[in-house]
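Take a look at the following structure, please.
A single protein chain has been removed from this complex, and every other one stays in its place.
Chain IDs A, B and C follow the sequence of writing; residue 1 opens each chain.
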Amino acid sequence: MLKNFVNKRDLPVFLGFIAIVLLAPIIMAPLGAGYPDLLQKFAIFGIFAIGFNILFGLTGYLSFGHAAFLGVGSYTAVWTFKLLTVNVVPAIFLSTLMGGLFALLIGVISLRRSGIYFSILTLAFAQMAYNLAYSVLTPITNGETGLQLTLNDSRVIDNMFREVSKTSLPSTDFFGLSMSGFSGFYFCAVVLIICFYISLRIFRSPFGVMLKAVKSNQERMSYTGLNTRPYTLAAFVISGMFAGLAGGLMAVTDPLAGAERMQWTVGGEVVLMTILGGAGTLIGPVLGAVTIKYFENIFSSLNDSILNSFFSFMPEPMQHVFTAVAGLFVGEGWHLTLGALFVVIVVFLPGGLMEGIGRIGKLFRRGGDDGDKKEPAAKFATPAE
Amino acid sequence: MKKLSVNRRTVLKGSTAAGVALSMPTFFHSKAYAANFTNAPTGSSVTLGFNVPQTGAYADEGGDELRAYKLAVKHINGEGDGGMLNTIKPLSLKGNGILGKKVAYVTGDTQTKSDAARASAKRMIEKDGALMITGGSSSGVAVAVQGLCQEAGVIFMAGLTHSNDTTGKDKKRNGFRHFFNAYMSGAALAPVLEKSYGKDRNAYHLTADYTWGWTQEESIKNSTEAIGWNTVNAVRTPLGAGDFSQYITPVLNSGADVLILNHYGKDMINSLTQAVQFGLRDKVVNGKDFTIVVPLYSRLMAQGAGKNVKGIYGSTNWHWSLQDAGSKAFVKSFGQEYGFPPSQAAHTCYVQTIMYADACERAGTFNPCGVVESLEGHKFDGAGNGATEYRADDHQCFKDVLVVKGNENPTSQFDILEVVEVTPRSQVEYDPKIFGGNLGACNAGKA
Amino acid sequence: MDVILLQLLNGLDKGGAYALIALGLTLTFGTLGIVNFAHGALFMLGAFCAVTLKSLLNLQMVVLDPIKKTAWGTPLEIKTPYVEKWFGEFGSVLLEYSVPLSILLAIPIMLLIGVAIERGLIKHFYKRPHADQILVTFGLAIVMQEIVKSIFGANPIPQPAPEIFAGSADVGAWFGMNAGAVVYPWWRMVYLGFSAIIIAGVFSFLQFTTFGMVVRAGMADRETVGLMGIDIDRRFTIVFGLAAIVAGMAGVMYTPILSPDYHMGMDFLVLSFVVVVVGGMGSLPGAVAAGFLLGILQSFASLNEVKNIFPGIDQIIIYLVAVVTLLVRPRGLMGRKGVMES
Partner (left out) sequence: MGILQVKDINKRFGGLAALADVNLDIEQSTVHAIIGPNGAGKSTLLNCFVGRLKPDTGTVIFDGTSLLGIPPHEINQAGVSRVFQTPEIFGELTLLENVMIPAFAKRDGAFTLNAWPDLRRESDIKDKAANMLADLGLGEKLKIVAETLSRGDKRRLELAMCLVQDPKLLLLDEPTAGMARADTNATVDLLKGIAASGITMVVIEHDMHVVFSLADKITVMAQGTPIVEGLPEEIRGNAKVQEAYLGGAHL
């Protein structure tokens, strides 16, 4: 039974993943990240990155336009709340669907090209979506302010089945379970685990191997009797659905959808998450998402007084020096740290964070014996000539 | 670098003092308000959340806001020279924190993006236990964070936000705005424009294509048309267009003799600089000298346009050259602390923090519903803009509005604007109904 | 008529700027095969060369006024730039011409930065996947931006053009049209001329020197050139340096049009990639043609008459053109098969 469910080799990984996700509030607390909003973001961007990895990690097609599907998912979810019900089930279903539909539309056109031409096509579509959503599509998107719930929303289904308050805004729920706070996180966590499982199945399936073949040698694939276009399109649509779902969940935990979610920087962020964690690996994208969101939310919040108390064990002059130096890298300097981290990771760990973990694991297994340097390190040392 | 070290030292002073926890007896709680609300403070300190842009185009403005917040915290905690605590009347603060609790603060980066700003505010509420969120440099962010604070049951004191929507269409019971808005800019500017440029003018608008731009365009159009001006055209420009030449050239031969730039920040700097380069200000159209108007000025941003701002009219919420006791006290403490004068954003943030603290003190509780009640309709003076009121109907602050002009002969790099008129509050008041919206009920959240 | 002419001028001017930015990018793309997300940051660094020179020239002697006080009670500072103190009139002229003079500063500095980046970082990435190149150059761009921000702040810093280029020229009158019908700022025309010169310079460098020949051969077939035993390494370094210089000079000269701030590189990044790709990967003439094409189309799309028919068209025209071009011509206007397609 279990054997059918998860491959024996993947079972420890899968169980470990479940354990870490469910225990995240406890694990993350000492790191200052054990509060619901950030945990929700970890899960949601984890889903986004997992989906992106199915496209990029497996087929090698680098899309810069996945922000568009995230945004579409969010708008769909908020409109579902406004028109139908604040129960999240229809919203999640519809946002996934819409993400997939938009991906189908954009994918059919963009996948006619490959390489950087494909990347620019997806980027162009996302930027068009963003610019229009910000300005002329304001009646649908509420522009800069973002789409929010209002007291005048029709909410047809809710009005049929439950008492609707006329003075305070409703909050989203899953059959009565509130979608804010830790219950919201656990909802996202369960969805994340399901998505991780789907991704695991895809990775291990014949379809997954076909996608890897696309990345490896598209020409050989077509001379082998396989039509590459539907494979890439399917991967594109699946990852678009993941993005739509992530966008929907963003609206579920915080019912607001803004145009900036479609901007290329957001699409670029998921690219960075995936590469940072390790493209083509199962867990890497989630790890990358957690890292970047952690920097964005926690490093940016460290200010001088926090640093001072952190360094308070030192003698005063040293404390001041350390605070001054560290101050450059946190608070308003958090971008600097992130940028430097990108450079360091990609230079020393070409396989992303997952490679780092792999090396540490090897080190332990060998009992600290650092015999031969691994092959990826050699890859880096390969000179340009 | 020098700036940085001064900065650091003062922060150190502040934080070591804050570290010494004062154990004060808890004050009585107003019976009307339960002690059961979001982040009800239990210890000897109370946390405020300062949510400002630290990266992106408005990072410098955010930095100035943060400086003002730190100064306000010092003054509320009874350190430094007290600043406006000595000039605002009436005021219940005693210089021992709020309700006997020391004020501590947490900071975050809005990135001038709604999502990032909400994430940052949520962290402050969920993790750091912030009771009040304040700051920001754009209306989109203000509306987004205000909505969040309403849902979470904390108070939101908007930072720099000029859109009519913040206290209009999107107003919320838990949110207040000290800053003025686009309507008030129009109402204050129109008489001055009429006096300087006459009744018979043809205006051409370039408007940033998003909600704030639209509300300002509408407000300025209404008030200039009321003084007899004709609107030739109103063209929307993409946010962050950079090069505005393709929007400026059609102005040249459009028959317009006034160009109104409904832009803020970088857009304003670029469109103004480029409009001047295109020789618009040297033109004579319809027998009149062509002029440019920038309805919303910010000194900090105007620096980026250099000498192009000379002689150009606009409005601003507050300016450091004002000579009333409150402004002087604030400029003095800020200047001594940091070595340069505060911006209007800094002023707004400083005053709001004090007004929030005072409201808690007067209400005798941190319960947001109590704070809302004591801020609604609250009248005070001595905060820099004369008699001031937080109107109960829409939580918009009403006070005198400044009409300014780019200084022809600046004496320092901070002396970019000169105040040409202090428009009395009565001239900029309006019926709260015109912008719609619904405050809803106050939300104290849950414990 | 005059409206059309003016928009054409706008389009050419924009096109010049786009082409100049894209030129360096397509060089690194075509020759080195590097997807350089730090190219916008190089443009920004160039602009800040102008800011640096101006602030160096503006280093001031500070004397405290014995009587006057600031609004916050400290003594008023009286500042005189050293250059004016030392050189008098000539000092003021130096200050006045700080923007064009900055080019002299920008060339060695950008070369140095370019070479340092290539030697220190980029050269390890020639054989790495594009994704890795993107991550490392993007990280580098952020680091450069943040360093500039910590020195100069986030606000734009005005860099006025020299006074003699300040106003605008009555272009229409030159061609016998009514006075004032077609006026155009002097500095923008200087910029247009400047981009034409730089583009011509880069082209003739590649066309008429042996070095250029090898680089062009490299763009056509990287592997073969490498196999020919030519010291590709050193040439790659120089090409990267050259790209940095072109980006830097574009940045310097653009400052009077766009007050520079630390983030301006990111604002141009997406655009410059679109220009390069529309032009065709690795094609210099393609990049230039695409720059002008996009500049002109963008200008005309911003006309009210056009916007009334297609609302919001000016917001998306660049991307729309990119999509249409790539669908009609798979490798952009002048791209070749096989470059950057995997």
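Here, a residue touches a chain if its C-beta (ideal position, glycine included) is under 8 Å from a C-beta of that chain, and two chains touch if they have at least 3 such contacts.
Predicted, not measured: the structure shown is a model, and the values here were computed from it.
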Taking the whole complex into account, name the chains on display that the unshown chain touches.
-> A
Per the definition of touch given earlier, which of A:A103, A:L169 or A:A213 contacts the omitted chain?
-> A:A213
Touching the absent chain when the full complex is considered, from A:S165, A:S178, A:S205 or A:S312 = A:S205
Contact set of subunit A toward the excluded chain (per top definition) = 7, 201-202, 204-210, 212-213, 215-217, 219-228, 230-231, 234
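The rule is short, and it goes like this: only the chains that are shown with their structure count from here on.
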Per the C-alpha means, the centres of subunit A and subunit C lie apart by a whole-Å value of 33
Can you tell me which residues of subunit A touch two or more of the remaining chains?
-> 131, 134-136, 335
List, in ascending order, every residue of subunit C touching at least 2 other chains.
-> 315
The residues of subunit A that touch subunit B in their complex are 32, 34-38, 41, 131, 134-136, 138, 143-146, 148, 151, 167-169, 171, 180-181, 250, 254, 256, 258, 260-261, 296-297, 300-301, 303-305, 308-309, 320, 323-324, 327, 331-332, 334-335
Subunit A to subunit C touching residues, read off their complex | 56, 60, 62, 109, 112-117, 120-121, 123-125, 127-128, 131-132, 134-137, 218, 264, 268, 271-272, 275-276, 279, 328, 333, 335-336, 338-343, 345-347, 350, 379-380, 382-385
What part of subunit B is in contact with subunit A in the complex they form?
-> 4-5, 8, 11-12, 14-16, 18-19, 54-55, 59, 62-63, 106-109, 113-116, 118-120, 122-123, 126-127, 138-140, 143-144, 147-148, 150-151, 165, 170, 209-212, 236, 238-239, 438, 440-441, 443
